[in-house]
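Every protein chain of the complex appears in place save one, which is left out.
Labels run A, B and C following the written order; every chain starts at residue 1.
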């Protein structure tokens, strides 16, 4: 499960760069062509950060468990479906904010990104719920109460990604993007938060 | 063998998303462009589910054996050939059901998908047959009778994928697709079935 | 070294399928379009088989050694350079034998493939030569004489790939392709040959 999941994460995070293409340009205008692609670079960085944060959270997730069952493998596949999909709304977002899109397209693109991110929270909720009911699967020193408390994170994610999408659709696409970035920072900080609860944290084996 | 195979699965399942492209569209028509691509999303989801199920089955397959031999490595390469090919009939299927194809193209596409899926069953049959004749390779607690019984699964697969292809070709492409989806669900359920036979199932090491 | 190498092999063997594209075609002519691409499918299968054989050989190579040194890592990178390059001459070959090329282009494409394959033999020679001079690196039960004898394989490869290239350039491109396929079969058989020399072969850990 770890090998397969790490492989998927490694490929998805690397595939993002494929969207960064040499801009078509007339001789002598490479610099201007690159500058025009700036929104694509921002979209790349946001999604790289997002996937990096998800990897850190997933990495911590797998350390909660002693081993995998068929049920966990299914939930993990569901979770990876969301991971694999991310480059697509990223590309849509990048295209909408470059020359190809108008304001309406940007609202569509932000909404699509937010809905994808919200949908991605569901398997995390399922993972924690599944584990909470099966204490025998928990790793050493992991309490059921700890796992149960973690459910607040995907729930917050779902609510606030949907809110960011609504913000982007009804108010302003740029505000929607800001809402999404705030959520990614939240997930980055709570990945840290989860680990702070364990008093005797040891460095893991590399 | 595990590392290489997991890498191939991780890449193929991720490459599927490359077929999801930002639709070419006029400014303000991104939403309409996305809606038009709906068959491509369905094809993506079907193939993601299909590859996920194959991974679960393959994962269970490798747990039957104690170690690899050159013969098993060859059969595994043959099996991975089928895995690697899947994005191609998927893309053909997606293209045929979007604007690019007419009814005849859809019959061709469904038949191609079904033939690929049927051909993919052959190495599984070879794997179980090879193992059945070499009990020394079996993992702890795995009986020859159990392995021999598993041969029914790829045989069912071959017959019913061919039937789905004939259905799609002679009767209706949509019925053919439904037949293929039913087969994928069957493989998903028998992956579970295989494991139910072992009474003292333990969680595997992650 | 194993993880990185297996990753590279898994990706390269999977990337081959990217060259298989849905043929551009008018509605109702998907089947004709697919048939026209037949040379691309042959090129795909040849290169899949070739990479599979190289992986088997590489897998056996890493079982000769007890551990890696900086020198072996460098030779391994050199070897992987050849592996990574293969999809490029494969695509050139496929294009030359489809509609895009005439007889002269086919000669160029076969020569390019043969030169790439010949160049790929060099790091294997270096690997065996390096190991022969450092018996301390050899795995349990592997003799220096065994390693020294293996040098015949890449030497044969270099000579016969060059001969196939000359055949394709001066005589007939199709003959050149046949020569290349014969060589791949030779490498497949000698991968087996190498392992037959060890009398007490045990199944490796998966």
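The working rule: a residue touches a chain if its C-beta (ideal position, glycine included) is under 8 Å from a C-beta of that chain, and two chains touch if they have at least 3 such contacts.
From a predicted model like this one, the values you see are computed outputs, not experimental measurements.
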**Request:** Check the options C:52, C:87, C:123 or C:157 and report the residue that touches the missing chain.
**Result:** C:87
**Request:** Go through chain C and note every residue touching the omitted chain.
**Result:** 1-5, 7-8, 10-12, 15, 18, 62, 65-70, 73-74, 77, 80-81, 84-85, 87-88, 91-92, 95-96, 100-102, 104-105, 108-109, 112, 136-137
**Request:** By the contact definition given up top, give the residues of chain A that touch the hidden chain.
**Result:** 2-3, 6-7, 9-11, 13-18, 20-22, 25, 27-31, 34, 48, 52, 55-56, 59, 191-192, 195, 202-206
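Assume only the chains that are shown with their structure count from here on.
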**Fill in**
Rotating chain A so its CA atoms sit on chain B gives an angle in degrees, to the nearest 5, of 90
**Centroid spacing, where centroids are CA-atom means, of chain A and chain C in whole angstrom** = 38
**Prompt:** Where in chain A do residues touch two or more other chains at once?
**Reply:** 7, 10-11
